[in-house]
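For this depiction, one protein chain was excluded, whereas all remaining protein chains were kept in their positions.
Should a chain be cited, it is by its letter among A, B and C, assigned in written order, with residues numbered from 1 in that chain.
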Amino acid sequence: MNFGDVLAQALPLTILFATPYLFAALGEVFVQRSGVLNLGVEGMMLMGAFTAIYAVSSKGMGADPVVGLLIAAGVGGLMGLAMAFVSVTLQAEQGISGIGFTLFGLGLSSLLFKLLAGGVITAQGFQPIHIPFLSDIPVIGKILFQQNILVYLAFALVPILMWVLNRTKWGLQIRAVGQNPAAADSMGVNVALVRYATVIFGGIMAGIAGASLSIAATPIFQENMTEGRGFIAVALVYFGGWSPFRVMLGALLFSIANNLQIWAQILNVEIAGSTIPPNLLIMVPYILTIAVLVFTRQRKQNEPAALTKPFQRGEN
Amino acid sequence: MKSRLTFSRGDLVVALAPIVAILLALVAGGVLLLMLGADPIQAYGTMIDGAFGSQAALLRTLTRATPLLIIAVGICIAFRAGVINIGAEGQVFVGAITAVSFSLGLGATLPAILLAPLTLLAGFLAGAFWGAIPGYLKARFDVNEILSTVMMNEIAVQLLLYLLSGPLIDPAQVAAGSRIPQSAQIPEASWLARLAPPSQVHVGLFIGLAMAVVVYLLLWRTTIGYRIRAVGQNKNASRYAGISVPRYLMLALVLSGGLAGLAGAVELQGINHRVVEGFAVGYGFSGIVVALFGRLHPLGAIPSAFLFGALLVGADKMQRTMQVPSATVTALQGLIVIFVVSSDIFVRRYNARRTARAVKAAPPPAEVNQPAPEGVV
Amino acid sequence: MTSFYSPTRYQKRLAMTQTTLPSGHKRINHVEMRGITKRFPGVIANDRVDFDVKSGEIHALLGENGAGKSTLMKILYGMYKPDEGDVLLDGEIVTLNSPADALDHNIGMIHQHFMLVPTLTVAENVALGLRKQGLVLDLSAVRERLLKLAQVYGLKVNPDVPIWQLSVGEQQRVEIIKALYHGGALVILDEPTAVLTPQECSELFVTLKEMQTQGHALIFISHKLHEVQELSDRITVMRDGRVIDTTRNDGIERRKLARMMVGRDIVFQPERPPMQVGAISLSVSDLHAKNDQGLPALEGVTLDLRAGEILGLAGVSGNGQRELAEAVAGLRHATSGEVSIGGKTVTRDNVATRLKAGLAYIPEERNRDGIVGSFSVAENAILQNHADYTHGIFLNFSAINKHAATLIRSFNIKTPNAQTPAKNLSGGNVQKLILARELARKPSVLIAAQPTRGVDISATEYIHHVLIEQRSAGVAILLISEDLDEILALSDRVAVIYEGQIVGILDREDADVELLGLMMAGATP
Partner (left out) sequence: DKPFKVAVVMPSSTTDLAWSQSIYDALVTIQTEMGGEEAMEIAYTENMFDVTAAAQALRDYAEEGYDLVIAHGTQYGTSLFELASDYPDTSFAWGTAEDTGEDEGLTNIFAYQADAEQGGYVNGVMAAMFSETGTIGIVGPVPAGDALLYINGFIQGVNATNPDADVLLAYTGGFGDTAAAAEVAQTQIAAGADVLTGSAQQVVGAIEAVKAVDGFWFGTQSDQSLNWSENVVASQVYDWVPTLEDMIANIQYGELGGTAYTLTLENGGLTFAYGEVEVPDEIKDAAQAAIDSIIAGDIVVRQSLVEEATPEATVAS
């Protein structure tokens, strides 16, 4: 197989497996743009992943995938609400409370898995939708137009969220609250409300991200199945300079690097006559992400000046 | 500035708040246990018994607390410099794997008395190197450290697996053909002495306590620490005062990583004597939590590490005796972290009032009146 | 001061008869604060304060740092809840739980520290306050109305530039437009002139007078007595949270006001002994540097500064003063040119080396660049030279505390004790702390940027006194200030900077406000 064929095969999977990162990271962009750091994404993803598949699975409620999606979003939103209460109202240190939510989500999802599912649980999740005509276009069609609905949703969200962020009242308030909460407050913006909204939204997106793993990308659940994807998503927010568009690029870069290293493994790609040990190939996406940041000019103009700083009226 | 450990009402609040929080978390966790049909009172009974109930139990708690303490002390340095080091996890692995190679490689040649300390040093240096990478990237290219340390963790995991399943694999495993990913056992000379056999508690405990004191002195009594804290609190003012901000950001991550690496070596030389797949998994994150519980103060990390060690040991005991899934324990830990960190607000309020009342009061201990550095979670 | 347009009684009465303002909002005829008490841990910021202002009136609020002025105003703007007392609008008691409430009552406030989002454009900053509007931002509508207001009140603003690109004066204007846009029947101005150049000041005054005649009620806070005298109808003086007195502003002279504020007499014009100029201590030649946005900020600055002289650097803010100071201090990379301190070239040296070479720098943004807020006063007192207060590798605390105690005493810094976090100090005392710290290092060159900005009169008096003292002691002082009175009061020579170049250097005798004003606009003498 030449590289072109490989790429044509790799891209559909790249896009499919980029979606969980994309959902979670897009949510985190909004959270951070409003000045809150949520390191609980991982736990929220896990809860979303389990509740979604439990709702859909015949072992569970046997509901429609859409119901599963909504439940996952709801559960994520609830955890977001809790996170907001802790980090905004109680002004707890955000990183550590986030880690707390990660632990809690990991524990609770595994626990529910044991109690309700008892063992490995699978489901008939979202199936690929072949978009008429478009999906028939050679190569491109398979890459872009034979994906499941969540993939389309994730990528559709990018321009929408960019629009919300840059063109709407909410976006304006979010950006202001993240840059200078005191100023926003003095203009009558309800800082706490805005942050609650974004953190809850971030939770919802994390929940959906989990669902996009458990009832779309691979319709199955195992304990701790996200395996650190939540943290990667947070990292991608920094990679993307808090810009939805660039975060998408980051998710795609990371995802394609990962898929190509799998190809390198199955094709026994050799360097200097010897095959590369798998574990070293598996490092590539992580190294690449850092390297790209080093070699590309970083954009800081969107960096939320108030990130991780709780707001207390009159203390500045 | 001077942190004399004088016990005022403030310290009482500081001490009490987390305890109350833990109790509340346990109440919340009780719901989970009821969900499992387990009697919470009995469950927590076994938990406390498992952690403090007997001398053996206490020693276990200390055993588990040891690596967490060392990591947490390192985390304090980074966070005091305003650097969020999520990378302890990977730094522990790299420290351990380097210590193993060092001890196996030079065990035969080096004089026995030197082997243990030098192995520890090797672990420290390796961790320091692993911390230096994100440190350099931040100082030189302004690469966000959360991103780089998260990535470095994953890289470290793969590095560990690669070395354990290839270059460093136990020859016995190859001979037997079973090829289990684990290193050979390090020479006895590099082991850390056990303090109270059969318990596993070992000299590493004292290393941890020593590190806590050393780092406390470093941060609050030396010029280097002064600069690290200045950089963490106000980068601008530090620059204006002629302090090289990049250098101290870097230094903080190096020391932080070094201590994590040391923790890896200590766990290796004190407990396992070989690195295996699954070695010290999750210690890095626990270390961060311990550090923040200890209010990012090295001395605060001591009780904090003990508490967290007790939590781990007690929770395992609960899992065993009550036969509740291990997940319950993880969830419970999450709850405790959330509740304790939430309780901080009362401490901060108290301290605010107290610093304002400082007119009459004696100088407040640094550990309670220094707020988290800028940009620190 | 340049003269300004003053409305006739007739115009005033005319304005009074209308009930709506040109900004289209309802007028507030009378704002009253009754028996306001506000306690903060450890201080009573306001102690049973009565205060009122009427439509078409400018009421000035005077007081030393920490007197309680801002607190009182923040209460009026809904940022703090008073522990006791009421706020009445046109006789009705109102509860202001948040700035949102204040805005709803057409109260606007321009804060001591600007409340603008640097990354947003002017229009976006204004739009932020619009709560009754649809989801999709209609910035064009905002832009339109904004420009109309700007025209009515004679304010020049460009709605589409992000705030960070604006000079302080322009930002000030944005704040005012913001206030007007969202009502501003009552506009509170908390030290609006602290950061303005004379030109900008007089422009501001014109605007304020205009607003007054239009029937706005205005509260004006300043530490500069002549401004207060020039502008206000009534003056209220506060001290330690209490109101000392409220008087009409009819020919009450400065000394009296000063005595009311401080409780003693104030020397406004320090007498300057004849100078003994020595060798050149600081020499800057053909210095080029870029600003934060990467645009050229210094385009060939050349200066010589001699021991024992004060060289005043006058200029409209944003013409390179800050960049010059930073380039000299080694905080900003010089693209070309030379800097030498005490004859030693330091162009390539880092900050630390230059400090050792005898440089001292009092930064303009004192709280951001001058102190580590969470550090104690004592820790801040050794920020640069902590290496000198050690035995072995350890800091020598007895020495440090002794040092701090000396500074606190000799510069009479008002602080509970040496262990208090520096951020708890009032503006004037932070500045004293920095000054004390810098001078304790016995520098040969001192760069003082806006040394008395936002500092009350007694502290200002003291700081001026100290600068003269240092001059006599042979220190070469570069005084960067936008307050021409200060420049003229202290300087031996005055250099004027315009668009990154020195347009001219005058001897004190040849310099006066008008000439300097012209030069600051770019005219060469």
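Here is the rule we use: contacts are C-beta pairs under 8 Å (C-beta built on N, C-alpha and C of every residue); 3 or more make two chains touch, one makes a residue touch a chain.
None of these values were measured; they are calculated from a predicted model.
Note that the absent chain touches A, B when the full complex is taken as a whole. In the complete complex, the residue from A:Leu81, A:Met162, A:Ala192 or A:Ile220 that touches the missing chain is A:Ile220. Screening B:Glu89, B:Glu145 or B:Glu267 against the full complex identifies B:Glu267 as the residue touching the chain left out.
Among B:Ser165, B:Ser190 or B:Asn234, the one in contact with the hidden chain is B:Ser165. Contact between chain B and the unshown chain involves residues 56, 60, 63-64, 157-158, 161, 164-166, 169, 176-182, 185, 198, 200, 267, 271-274, 276-282, 312-313, 316-317, 319-320, 323, 325-327. In the full complex, chain A contacts the hidden chain through residues 1, 9-10, 12-13, 16-17, 20, 110, 114, 118-120, 122, 213, 217-227, 229, 258-259, 262-263, 265-268, 277-279, 282.
By our rule, only the chains that are shown with their structure count from here on.
In terms of C-beta pairs in contact, A-B outnumbers the other of B-C and A-B.
Rounded to whole angstrom, the centroid-to-centroid distance between chain B and chain C, based on C-alpha atoms, equals 46 Å. The geometric centre of chain A is 28 Å away from that of chain B, both derived from CA atoms. Of all residues in chain C, none touches 2 or more other chains.
Chain contacts: chain A has no residue touching two or more partner chains.
Residues of chain B touching chain A in their complex: 32, 35-36, 84, 86, 137, 141-144, 146-148, 150-155, 158-159, 161-162, 165-166, 285, 288-289, 292, 325-338, 341-342, 344-345, 348, 372, 374-377.
Interface residues of chain A facing chain C in the complex, by the touch rule stated above, are 167-173, 175-176, 179-180, 182-190, 301-302, 305, 313-314, 316. Those residues of chain C lying in contact with chain A across their complex are 74, 77, 79-80, 98-100, 103-104, 109, 111, 113-120, 124-125, 127-131, 133-137, 178, 182.
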